[in-house]
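With one protein chain removed, the remaining protein chains of the complex are shown where they sit.
Naming follows writing order (A, B and C), and every chain is counted from residue 1.
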Amino acid sequence: MATRTTGTRSRRKPAATAVGDRDPDLLRRIHKFMVLTRAVEDRMVAMYKGGDLLGSLYTGHWHEAISVGAASALRPDDYLAPIHRDLGAHLWRGMEPWQVMASFMGKATSPTGGRDGTLHYGRLDLNIYNLPSHIPANFPVATGMAFAAKYRGEDRVCLAFCGDGSTSRADFHESLTIASVQKLPNIFFIENNQYAYSTPLRLTSASESFAAKAAAYGMPGVKVDGTDALAVHDATAEAVARARAGEGPSLIEGVTMRMHGHAEHDPADYVLKELYEEYSKKDPVELFENVLIEAGVLDVDAAKQVREDARQYAIAARRKALADPMPDPGDIEDGVYAD
Amino acid sequence: MATRTTGTRSRRKPAATAVGDRDPDLLRRIHKFMVLTRAVEDRMVAMYKGGDLLGSLYTGHWHEAISVGAASALRPDDYLAPIHRDLGAHLWRGMEPWQVMASFMGKATSPTGGRDGTLHYGRLDLNIYNLPSHIPANFPVATGMAFAAKYRGEDRVCLAFCGDGSTSRADFHESLTIASVQKLPNIFFIENNQYAYSTPLRLTSASESFAAKAAAYGMPGVKVDGTDALAVHDATAEAVARARAGEGPSLIEGVTMRMHGHAEHDPADYVLKELYEEYSKKDPVELFENVLIEAGVLDVDAAKQVREDARQYAIAARRKALADPMPDPGDIEDGVYAD
Amino acid sequence: MPTDSGTATYLEAVGLALDAEMDRDPDVFIIGEDVGQFGGAFKVTKGFLDKFGPRRVVDTPIAETGFTGLAAGAALVGLRPVVEFQFADFISCAFDPIINVLARHHWRTGDPMPVTMRAPFGGRLRAGPTHSQSVESYFAHVPGLKIVMPGTPEDAAGLLISSIRDNNPTLYLENKYLYRRLKAKGPISLDPIPLGVAKVVREGRDVTLVTYSAGVHQGLEIAEELDKDGISVEVVDVRTLVPLDVETIVNSVKKTSRAVVLHEAAKRLGYGAEIAATIQEEAFWHLDQPVVRIAALNTPTPTSPPLEDAVIPQPAQIAETLRKVARA
Partner (left out) sequence: MPTDSGTATYLEAVGLALDAEMDRDPDVFIIGEDVGQFGGAFKVTKGFLDKFGPRRVVDTPIAETGFTGLAAGAALVGLRPVVEFQFADFISCAFDPIINVLARHHWRTGDPMPVTMRAPFGGRLRAGPTHSQSVESYFAHVPGLKIVMPGTPEDAAGLLISSIRDNNPTLYLENKYLYRRLKAKGPISLDPIPLGVAKVVREGRDVTLVTYSAGVHQGLEIAEELDKDGISVEVVDVRTLVPLDVETIVNSVKKTSRAVVLHEAAKRLGYGAEIAATIQEEAFWHLDQPVVRIAALNTPTPTSPPLEDAVIPQPAQIAETLRKVARA
C-alpha cells in the first residue's frame, strides 16, 4: 500500500517483493505494452528522420512506466485524458499504432481524419479525450468527465496527465480547485520529466515537489519513481480506489526524464549531461523487464519474443499508415457544427 | 517576530505586551485611519440608502485591521494593489474620501473622471494600482510592479490583496508561481472574510487554510487574525522585510468576516447567523482602540475626538463630492490611446 | 421558481425556459458562480436549488476557465451543461477553453459538444467598462460556436430551449438592461425557436433596420415614431448571429434598397461589420445607399451617465440616421 505522504516512495525493492502476488498476466501485459510503446516510438523516430511525417514528432521515451503503469490501473470504462508523452496509455486502451502514425502523417485514417494532426489524437469510443494543443486543457475536461460519472452515480473515474511545466497554468489550478471542493473522481498525474521544452524545473516551480502542490487543494499528493512501472501502477491504483469510493481526487507526481528533445527537431542541448547519464541507467522498459525476469514471471526468450513482436507490429503499422490515403477536401466544411 | 508556520497566530495578548515598544505615533495613526475608514464607509452606506450613488456600494466593514494594518507596514514608495475591501489602504496612502465617493457617483472629480466607477479607483501617483473588475487581476500586475522594482535594483516591494474566493482563479496561481520562481518582492495578502459573494469557504477551497496554499509555491504562508491590526501589521512587516531583502514573496491570510452584504444591495441572508454573532464581538476598530487605551497610548477623550473628526471629515467629503460636477462627454474618445 | 404570470419579464422567460428544460431532460444541469442558494447574481435560477438539488444546480469556485472546461468534459460524455457567467465580461477568463476546446472539438473529432453558455451582457446600467461589455464580437469569428442574442422575452425562452437542445456549444447572451424592463405579451411558449432564423418584426418599405437584442425594441419604438413622418422602417431581428440568416436580411434589403445596422457593441469589427459586408456582397445592385452602421463609439463603456450616453447609441441618433438614409 502506498502511504499518502509527499516523500519519494519506492526505493527499488528486490524483484520478488516488488512483484508480490500480483497477477502475472497483468504484469506481462504491462510489459508487453511498454515494449510496444517503445517500439512504435523508435519506429516513428526513424519515420521522422526518413521524412515520412508531416511536421514534428513528440515522443515519450522514458515515460512508458507512467503511461502504461497508470493506465493499467484503470477499467476500460474509466475516462482517460492523456498528453503528448502518453502513447503507452493510448495503446493500452486499444488505439492502433497505425492510427497514431496516420495522425503524424495527416492521413484520412487518423482519428481526426487528418483534420487535426501530430499528437492530437484520441477516441471517445475508447473513453480517451482528444486534447487540443493548449496545456493542460485536458484537466478541466477531465473534471467534467469525472463530474458526469458522479452525476450519474457511476463509479467510473478519470485519469488525466500533464507535464511539470503545465502545472503553472490556469487549467491546472482551477481544475484541482473545483475537483477537490466537488470531490470528483479524478486522478491528476504529473509527469515530471525535468524540463518543459527548454525550461528547467527551477524556472517552473519553487515548490518542494510537484506532489507538494496537493496541499493547496487538500488532496493527497504522492511522488513516485516514474521509471518504476509497479510504483506508478500502485500509486494510481490507490488513487483510483479512493476516487471510486467517492473520496475525491488525488495528485500523483511521477519523476522521470525526457530522454529525447521536446520534439524530434529539438537537439535539447540545454539539458544537463548528468541527467542523461543518470537516466540512461534507468530505462523503465529494461528495468521492468529485469524485474519480471528475476521474479520468474517472464523468461529471457519470451522477453525477446515480445520485443520482436512489437518491432514487427510497428513495421506493419508503418506500412499500413504509409499506404493509407490522404483525406479528401470535399467535405472539409462539414462537421464544423454537429447536427 | 512572526513564525513562518501556517497555524493561526496572535491569540490576543494583553494590551501592553501587544503594543510593546512600538512608536505610539504610528499606533495612533493606524487607529486614526481605521476609524476614518469606518466613518467614510458608514457615511457611504447612508449615501447609498439615500440615493446619492450611481449603482451599488462595496464596503470593507471588519476589513479595517487588514487594509490599514497591512498598508501601514509599507513605505510610501512601495506599490499597492488593493481590492474592493481596502478603502483603508487607499486612505492611508493619501486618497481622499471625496475622490472615492466621487467614484461611486460617476463624478468628474473621481480618479477616473467618471470613466470607470464604483470600486475602480486608484492613483499611480500614490503608487496605487487601479484594478478592473476581474478578480484578482491585480495579482499579475502586482508581480509586474515588483518585477520592475527588482529590475531597477530598487528595494521597493508590492503588496497585493485578494479575497478568499479569488484564490481559485488563474491570476492567483500564475502570479504566485511566477513571483516565487523569480523571487519577486511581492506580498500576497488574502482577506478571508468567509464568503465569496454567496459562496461559503467549503465551496471555494478544500485546502486546510488559505495560508497552506503557500506550499504550492514554496513560499512562507502565515495565517493571522484579520481583526487584529497589530497581528496584521507584524505579519506584513515581516513579509515586507523578506521581500526587501531579496528573499522573495510571501503569502498572508487574514481571517475576518464580511459584515455587510457582498455589496449593499445584497441582504446576505445566506450567511450563517453564528458567524455574525461571533464577529459582532470582534469589531477590529473597537478592538484596536481598546488595546491602545488599555496600553495608555490613547485616552478615551482622544479616541472620541478621533471618531468625531472622522465623522466630520466624511460629512465634508460627501458635501464636496455632491457638489462636484458630472463629467463632460465632449472628450470621451480621447485617451483610448496614449500619445 | 419562475411561474408564468402571463406577462413574464425577459429575465423570467429565461428562467422558465431553463426550468422547463431541466424538468424535461435529466442530463441538463446548471453550473456557475452563486447559482445555488443565492439564485444567481440576477436571480435567474432563484428556487432552482430547492427544486433540483445541488447535483443539478452547481455552485462553483470563481474559476471560469475551470468550470467552462468542466462543462466541455461533461458534455462530451453525454450531459447537457448550461453554464452561467455572472457577467458576460468575465467570459474573457474562459476565452481559451471556449475557442480551443469547445468550438473546435466536433469538427476535429465528430464528438458532439452540447454546452450552453448564458451570460448577461451590455450597458446602460452605469456599470462601467468591465461590467457592460458586449462580447459577441470576441467570439463570432470562431468556427464552431453558435451565438444567440434574443431581443424579446418570447425569443429568450424559445431560443434558450433550442440552444440547450443543440449539439453545439452555444453562446446565449442575455441583455441585462432588458431583464426587468421588457415584458411578454402573453403566456410564454416553451416551443423551441430554431436557431439561424431571423425574423421580420416589422414590415416597412423605405429602409431596413438590421439589429438584435436591445436593438429590437429600440428599433420598433423608433420605427413607430418615424411612421408618423411617413418613413416606413422594416425591422429585421437576426436573433442568432451565428448561424446568420442571410436570406431574410438580403430579401428585406432587396425590397427597401436601404439598410442600417444597429448594435450596442463598439463599431470597429462589431458584428455590424459582418452584416454590412455581407449585405453589400449579396445585394449591392439593389442598394440605393451605402449600408450604415450605428454602434457604440470605439471606446470602453463609461460609468458616468453623461459619458455612457455619449458612447452607446441613443434613440435620437438612431432615428436621425434612419431618417437620413431613408430620405437620401
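General remarks:
Definition applied: a contact is a pair of C-beta atoms (placed from the backbone, for glycine too) under 8 Å apart; a residue touches a chain by one contact, two chains touch by 3 or more.
The shown structure was predicted, so the numbers you read here are calculated from the model rather than taken from an experiment.
For the chain missing from the display, the contacting residue among A:Gly117, A:Pro185 or A:Pro220 is A:Gly117, taking the whole complex into account.
Considering B:Pro111, B:Pro185, B:Gly226 or B:Gly254, the position touching the chain not shown turns out to be B:Pro111 (whole complex). Per the touch definition above, the residue from C:Glu12, C:Asp89 or C:Asp111 contacting the chain not shown is C:Asp89.
From the options B:His61, B:Lys107, B:His134 or B:Lys282, the residue with contact to the unseen chain in the full assembly is B:His134.
Only one residue from B:Leu53, B:Val68 or B:Ala142 touches the chain missing from this view: B:Ala142. If you put the hidden chain back, the residue from B:Ser175, B:Asn192, B:Thr227 or B:Ser250 that touches it is B:Ser175.
Where chain C meets the chain that is not shown, the touching residues are 89, 92-93, 95-96, 99-100, 104, 107-108, 129-130, 137-138, 140-144, 242, 265-266, 268-274, 276-277, 280-281, 284, 287, 289-293, 298-300.
Where chain A meets the missing chain, the touching residues are 54-55, 106-108, 112, 114-118, 120, 132-135, 165-166, 168-170, 196-199, 203-205, 270, 326-329, 332-333, 336. What chain B contributes to its contact with the hidden chain is residues 79, 81, 111-112, 115-116, 120, 122, 124, 129-130, 132-134, 137, 139-149, 151, 158, 170-171, 173-175, 177-178, 181-182, 335-339.
As a convention for this text, only the chains that are shown with their structure count from here on.
With each centre defined as the average position of its C-alpha atoms, the distance from chain A to chain B rounds to 45 Å.
For this pair, chain B with chain C, the centres built from the Cα atoms lie 37 Å apart.
Distance between chain centres (mean CA atoms), chain A to chain C: 42 Å. Touching of two or more other chains is recorded for residues 170, 173-174, 177-178, 181 of chain A. Looking at chain C, one finds that residues 60-61, 63-66 touch two or more other chains.
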